[in-house]
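All protein chains but one are shown at their positions in the complex.
Coming up: chain A.
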Amino acid sequence: MDLLLHGLKKAIEMILEGDPEIAEITLRTLEVSMTAILISTIGGVPAGILLGLSRFPGRKLLLTFVNIGMGLPPVVAGLWITIFLWRSGPLGDLSLLYTPVAIIIAQTLVSFPIVTGLTAAAFQQLDEKMILQIKALGATRWQLLWILMKEARLALLAAVIAGFGRVIAEVGAAMMVGGNISGETRILTTTIVMEVSKGNFEVALALSFILMAIAFLITFCLTYLQQRKRHA
């Protein structure tokens, strides 16, 4: 129990003192995770809408893959990406391995299917009669899409929140493709793993509090956005 309190104390100390290394790691974590979830959202939402609304051959198979992807273990994603990015691998010339970009790729790979899959499910759940009605009222395609997106807004944001949860919690792939390099690819989760293996439980705990605080703040914002309209 003492350790928990010490950890919390240390976390507050670290934040108040503005430890430059911690600040840098925290900023990098935000930067990497936000970029990954942004890409997943920009790509995953339209893909999900397409999978949810339209009917085309191979759609079920595609959905199956997306749904498998939702459970893609980050270490598996990490391993594949590592092999692709190796100097001797197909993308070796880009020398992306052990860079923040590699972590963003890994995190996007594991969060994209979540955003896509949940968006697809949300749009499939929309009442078909309603869609017909909107069409009947003479809405253009874009107007229809806009109305439907507003209709599915709760579920859409839930998809983003779930994707973000995956991204911020991810450690296995970030360790593998990032290499936990000081000042370059060290993010909060990988630092926690390293500090634990060094036996610095206090520091690890402090970092875990910082990570939780960030996750809380961002999820809070997203949830606030999600729930806002209810009162309108």
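Rule of thumb we're sticking to: a residue touches a chain if its C-beta (ideal position, glycine included) is under 8 Å from a C-beta of that chain, and two chains touch if they have at least 3 such contacts; residues count from 1.
Methods note: contacts and distances are computed from a predicted model.
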| item | value |
| --- | --- |
| Undisplayed chain, where the name is taken from the UniProt record, one of "Tungsten ABC transporter substrate-binding protein", "NADH-quinone oxidoreductase subunit K", "Hydrogenase-4 component E" or "Aspartate carbamoyltransferase" | "Tungsten ABC transporter substrate-binding protein" |
| Option touching the unshown chain, where A:131, A:196 or A:214 are the choices | A:196 |
| Missing-chain contacts mapped onto chain A | 27-28, 30-31, 34-35, 38, 86-88, 92, 95, 97-98, 100, 150, 179-182, 184, 194, 196-201, 221, 225, 228-229, 232 |
